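One structure follows; several queries about it will come next.
Just one protein chain is left out here, and the rest sit where they should.
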Amino acid sequence: MKYIAPRSPVWIFFLLFTFCFFTPVQSAESELTILGETPPPGFDPVTGERIIPNERCLTCHGDAHEKTDTRDDGTIVDIYADPEKMEDSVHGEQACTNCHATIDRVPHREAPDVVVGCVECHRETWDKHRNDPEGKYERLGVVMETIDSYYDSVHARPNRHDQSETNATCYDCHEAHDIGTLGSLQRAEHRLKNPEVCGECHRKELNEYKESVHGKAVLEEKDSESAVCSDCHTTHTIDDPDSDKAKLSITKNCGDCHKEAQRTYFDSYHGQVHRLGYTNTAKCHDCHGGHSVKGEDDPTSEIHTNNRLENCRVCHENANENFLTFWPHGDADDRENYPGLWFFKIFMQMLIFSVMAFFWVHVFMWLYREVMDRIQGKGFIEDLNKPDVVYFRRFPAVWRWIHGLFAISTMTLILTGTTLLFAHTGWAKAVVVFLGGTEMEGIIHRTAAVIWLGIFLAHLTIAISNIWSKRDSFKWFGSTSMLPNWKDWDDLKGMFKWFLGRGPRPQFTHWTYWQKFDYWAPFWGAAIIGSSGIMLFAPEATAIILPGWMFNIATLVHAEEALLAAIFLNSVHFFNVHFRPERFPMSTTIFTGTIPIEEFKHDHRLEYERLVESGELDNHLVSRPSRRADLAASFITTVLIMAGLALLTLVLIGLMTSPV
Amino acid sequence: MSKFNRRDFIRWSAGMALASGSLSFPGLLLAATRKVVVVGGGVGGCTAAKYLRKLDPNIDVTLIETKKAYTSCFMSNEVLSGDRTIESITFDYEGLKRHGVRVVIDSVTAIDPVAKSVATESGDTFGYDACVVSPGVDFKWDAIEGYDEAVAEEIPHAWFAGPQTVTLKNQIRAMPEGGRVIIVAPPNPYKCPPGPYERAAQIAMYCKHHKPRAKIIILDPKDAFSKQGLFRQGWSKHYGFGTENSMIEWVGAASGGKVESIDPSTRTLEAEVEDFEADVINIIPPQKAGKVAYASDLVEGDWCPVDKLTFESTRHKNVYVLGDASSASKMPKSAYAANSQAKVAAAAIVAKFNDLHVGEPTFVNTCYSILSHDHGISVAAVYSLDRANNMINPIKGAGGLSPMDASDDQRKREVSYAHSWFKNVINDMME
Partner (left out) sequence: MRYNNIAILALLTILPALTQAESPSGQALAFTCAGCHGTDGSSVGPSSPSIAGMDPDVFVDVMKGYRNDKRNSTIMNRIAKAYTDEQLKGMAWFFAKQKLQVSPQNHDPQLAVAGEKLHNKYCNKCHEKGGAAGDSGTLAGQWMPYLRYSMADYIDGRRPYPRKMKRKVDAVLEAEGTDAVPALIHYYGSQQ
C-alpha cells in the first residue's frame, strides 16, 4: 500500500465521525445515477438533462447568412437570433434553453414547439433576488408590475378565433433576444420599432399611423421623442379601444406631451365630461384623428378647416358653419389669442370678487356687532317668559311656494352644474355616478333650469299683475316697494356705523336693503345664467344665429355667475336670514309666511310704526302658526340649509383644489 | 494528507456506507494488496486479468499460461481456406502486461484451494486471494477407438488453433483433385458449436477454386447443429449442398454419422452404418473440462460447476472457473461467452475484495460463421441470471439467428462484422 499513512486509526475515526454526520445526505441528493452511471459531461449532474450551450444553438440560429429555414411543409420560418444583440441584451447571460425550455435535443429531432414562458422565470428570479442589496434586480420589480398589468390587459385575453392563444403575449412585442437595459441603444431602437411591432397585428392602424405627424416623425425622421403606439395606448395596460378605460387612458396619455392642449381641453365642456370618466363627448382623437393625427395645415387632416365641420357633425348632427368658430381649446387665460374670453373671465371674476368681498365684510362686521351687543346684553333678545303669540303675516302662500321651488331648483342646478365645473374632484365623479351619468345629469340640469326660469317668469307675472291691480295706489318708492331708494343707501351707511359702534342700528321699513339685494340679484343672475344657459341648452339651434365662440363665452359666464350665486346664496344670504345671532339657527318665515311681532318690530320698526299709525296693523296680524306648520317649516328650512351648506362645501373644495 | 487522493476518498466513502449498515469495518481499509492468479491465457483468463486491473488497479494480477503466444481458435477456420495465416491469429501477451498483469509462462499442475496457492511444473507456487481458472477444454481421447494424441499429429483435430491447424490446411492442399475430406464432429457439449460446419464451408471455399471436384463429408453424432438452417442455405448457395454434385455432405446421427473407431493406417473411419475412407480426416473428439480443472478437484461430470452469479466454483471457495470448462448453461462454449463471463467474475472478485454488493450479472454471446467471402451468419443472445435455479437464461424476445431471408448485402456485411468481432474480442481480452 502506497498510502498507509492516511489510513492510520486516528484518521479512520475522524473520518468515520465526519462521514456519519455529513455525507449520507450529500451522496443521496447531489448526484443522479441510472444503474450506477452518473450523467456524462454536458448533462446536468442533478437532473440528468442535457445542457445545451448557446453556441450550439447559434450554429444554426446565429448564422447571418441563413436566417430562415424551410419547414417540412415548405413554409419558410425565421430562425435567426442575432448573437451580438443577444449578448448585449438583459438576457445576455441566459442560456437559450432557460427560456426555450422544451428544447432538449439539438439538432431538433422533431419540429420544435416554440413554447416560451416569460412570467414564471421573472417571478422566480424576482422572488429570489428582490432583497438583493446591490439592487441589481430592482428593475425586475417593474417587470412584476408590468406582468400584472399585462394579465389585466386585452392582450392577455383569449383570442376570439383561437381560445388556446392569447391575443398577444410577451414575445409578440418584445424580441427577447434584444431587450436592452435601461438607457441602452437597444431600448431606443425598440421604441422606434414599436409601431412596426404593434403593426404586425394592427396593420390598418399602422398604415394610418404612418401618414400621421407622429408616424412621420418616428418612422421617417427617427425622432424617438414623438409618439409611438405605446405612448397613447400604454404598454401593458392596453384595453379594448372601444372601452371607456382605454379612451380615458388615451386622452390622459395625449396630455403627457400635449400638456397645454390637455389643460384647455379639460376646461371645456367636452373635457369636463370626459374628466368625470365619461367618454360620450369629444376626445382628442375624435377631433384630431387617432392614428392619423395630422397638423391643422394638412388638407387631409381632420382638423383642417375644410374637414372640421364634418368632424363636429359626428356628434352634432345639425352643426352649421358657426361651429367652426368655436374654440375647442379656448383659453380664457390667454389674452393674446382669446381676448374676448379673457375679458369676460376678468369681468366675471372681478364681479365675484367685489360682491363677495363686500358682503363677506358686511357679514363679518354684522356678526361682530351682534356678538358684541349680545355680550353687553343689548339687541333683540327673545323674552322667554312671554313667547309671541301674535305674528305678522309677511308672505302670502304663493311667494312661499315660489321661494321653496326656487331654492330647490337652484340647488339642483348648482349641484349638477358644479360637477362639471369641478370635474377634477372626487365628489363630482361620485355625484355624477349617483345621478346616473352625465347624460342624466344634463337632463336633470335642464329640467331644473326650466323650472327655475318658469318660477322666475311666474313671479314676474304675479308681481306685475299685483302692481297692475294696485296701480292707482302703488308707490314705486313706497315702504312695501322692492325698488331701492335713498333710504336704503342711508341704511347701509347706518349699518356700517352701527357695526363700528358709531351709531344706533338703523330702523328699516318693510324691506331692508339686503333683502332687496337678495331679491334683485336673481334678476341679474337669471339674465346672465339664463341667457348663457339657453345658448348652451341646444348648441345646434344657438349656432343658427350665434358664432361658435359664443359657446366659449357662454360656458365661461354661465359657470362664473353660477359660482357667484352658489357662494353668495349659501353664505351671505344664509347669514343675513338665518345665521346672524338674532335669528340663529334659522328663520322659517319664508315657509310659515309669518314673523313674530316682536321680531318684526325689531327689524322693520318703521313699517310697524307706519302700520300702527295708519291702523292697518291688525290686518296683518295672525295667530302663531300651528305646531305642525312650525315643525314642517323648520324641517324644510333645515334640509335646505344643510343642502346649501353641503353645496357650499363642495364648491369650496372644488375651488381650492382647482388645477391652476 | 496531501496524498489522500480521490481514490482513497471513494474507498473511505464506500467503507462508511458499509459501516453505517452495521457491517464490520471492512478489511480493505487496512488490507494489503489483493492477489489474483489467473490460470489460462485464453479468452476467459486474459479478459478476467485485464478487467480485474481495469476495475481495481490495486489488485495484483498474475496470469499463468503454458504457451508464449496465444493463437485464437476463432477465425482459425479461415486459415484452412487460406484467407489468413496462422500468424495473423497469433498474439503475444505484451498488451496484458501493459495493463499491469504479470504474465508467467509455465504449466500449472494444480491449484490448492485450501492453501490458496497455485503450483507450476517448474516448481513455483503462487499464493492468491482469488484464483481464476480458465483452462478451456480437453478431449475425451478414449471416445473414438484408435484415435489418440499421437495419431492426432497425423490426423489432426485442429480444435486448438496452432500447428494442427496448419497440418490440416497442408493436408487439404496436398490432397488430389477429387479427394475426400472428412470432418468428424463432436457430440454436445463442445466448444464453438458452429465450428465444424463453418470449417466445412471454409475448406469448401478453398476447394471450389482449387479442387472443384473435392468432397467434404461431415460425420456427425448429432441430429441437429448450430445455425443448421443457415448453414444448409449457405452451403446450397455456394457449394451445391442438396444437389448431386454437392461439395459438402452432412451425415447426421440418424444416417449413421456417429464414428466408432478409426484405422489411422488406412484412414478409414468406422461409423455406425458404414465405413468411410478419406484423403484427409479431421476428428474433433468429444470434450470435457481442461486438465487443470481435474487436477484441482473442480469438476463434476465433465465440467466445472459454478455459482453463476460470480462464477466462483461451487466446489472450492475463491476459485472462479470461466469459459469453456465451466458449466454455464444455457450459454454456449464460445469466446464471446468466456469474455462476458470473465467480466462478471472480475466484477464479483473486485466487489468481494472491497466488501461491496455484487451487482446483477449480464451476459452476451455473439457468434459469427463465415461461409464464403461474402456470406456471414450470426447468432446472438443476451442473458440474465435466474438466481433461484442458478441458470443463465437468454432474454426472451431478443437474440437469435441471422434471418433466413437476409439480402446478399446483409450477408456480406456480416462477414465484415465477423472480422470486427474478431479484432475487437482480441483487443478486449489482451490489448
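By written order: A and B. Residues from 1 in each chain.
Keep in mind that, in the parts below, a contact is a pair of C-beta atoms (placed from the backbone, for glycine too) under 8 Å apart; a residue touches a chain by one contact, two chains touch by 3 or more.
Please read these numbers as outputs of a predicted model, since none were measured by experiment.
From the options B:G123, B:G301 or B:G397, the residue with contact to the chain not on display is B:G397. Within the whole complex, the absent chain has one touching residue among B:Y51, B:F91 or B:F160, and that is B:Y51.
Taking the complete complex into account, B:V350 is the one of B:V350, B:L371 or B:I392 that touches the chain left out.
The chain not displayed touches subunit A at residues 27-28, 33-43, 50, 56, 59-60, 63, 70, 72, 105-111. The chain not displayed touches subunit B at residues 6-7, 10-11, 13-14, 17-18, 50-51, 54-57, 335-336, 339-340, 343-344, 347, 350-351, 354, 356-357, 359-364, 366, 378, 380, 382, 384, 395, 397-400, 402, 406, 409-410, 413-414, 416-417, 419-421, 423-425, 427-428, 431.
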